[in-house]
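Removed: one protein chain of the complex. Kept in place: all other protein chains.
The block that comes next holds subunit A.
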Amino acid sequence: MSELTLLILQLAFLALLWVFIFIVVYAMRSDLFGQRVRKLKDAAPAAAGVAAAGAPGAASAGAGAGAAASVAPAAPAPQTPAPKVPTFVPAPGTELSGPPHATTSNASRLVITSGAKSGSEIPLGNEPLTIGRSSDSSVVIRDDYTSTHHARLMIWGDEWVIQDLDSTNGTFLDGQRVSAPVHIPLNTPIRIGATSFELRR
């Protein structure tokens, strides 16, 4: 083994150590900088990344005082965006003229609007949620009307869809019982037992 070979091997070893460290740091970057905010392609850039700006529900009205500077240009209420996944035909009963569908980019939180925990909210990520009485659900609802595995929120393409898991007492989207997976419009109440919630920006 010549000096030079050993030196090169030594440098290679040090480089490997640092490569490992950078792989780890790269893999955990979402911890450091938060979830990556996706660029919005359609005309509804209203407040996807600025959920923290604190204009709940009616943000589309455009008068959010605090965040007006950053949100203002996009303030006009977004019209229903053209479905980006043309292969999916929404189930009947979903009105196209209503509020826009909740997508991973325009819905940022799930807000409980009635029931015991009314007012609390959980941030929506890019992962599906399960709802039910069992403790392995993402949202556990313990009342007399909820089934063990009651319903779930899934992402099809990038749009939020609710599916009833054959629950006893049913899942109601805007007052209509959900029998097949349906798209969830923004700001529309979904009722499970005594609890209602909405997906909001």
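In this text, a contact is a pair of C-beta atoms (placed from the backbone, for glycine too) under 8 Å apart; a residue touches a chain by one contact, two chains touch by 3 or more; residues count from 1.
Everything that follows uses one rule, which is that contacts and distances are computed from a predicted model.
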Which of "Sulfate ABC transporter permease subunit CysW", "Cationic peptide transport system ATP-binding protein", "FtsW/RodA/SpoVE family cell cycle protein" or "Diguanylate cyclase" matches, in UniProt, the chain that is not displayed: "FtsW/RodA/SpoVE family cell cycle protein"
Touch residues of subunit A, complete complex, unshown partner: 1, 6-7, 9-14, 16-18, 20-21, 23-25, 27-28, 31, 85, 87-89, 91-92, 112, 115-117, 120, 122, 129, 135-143, 149, 154-157, 163-166, 179-182, 195
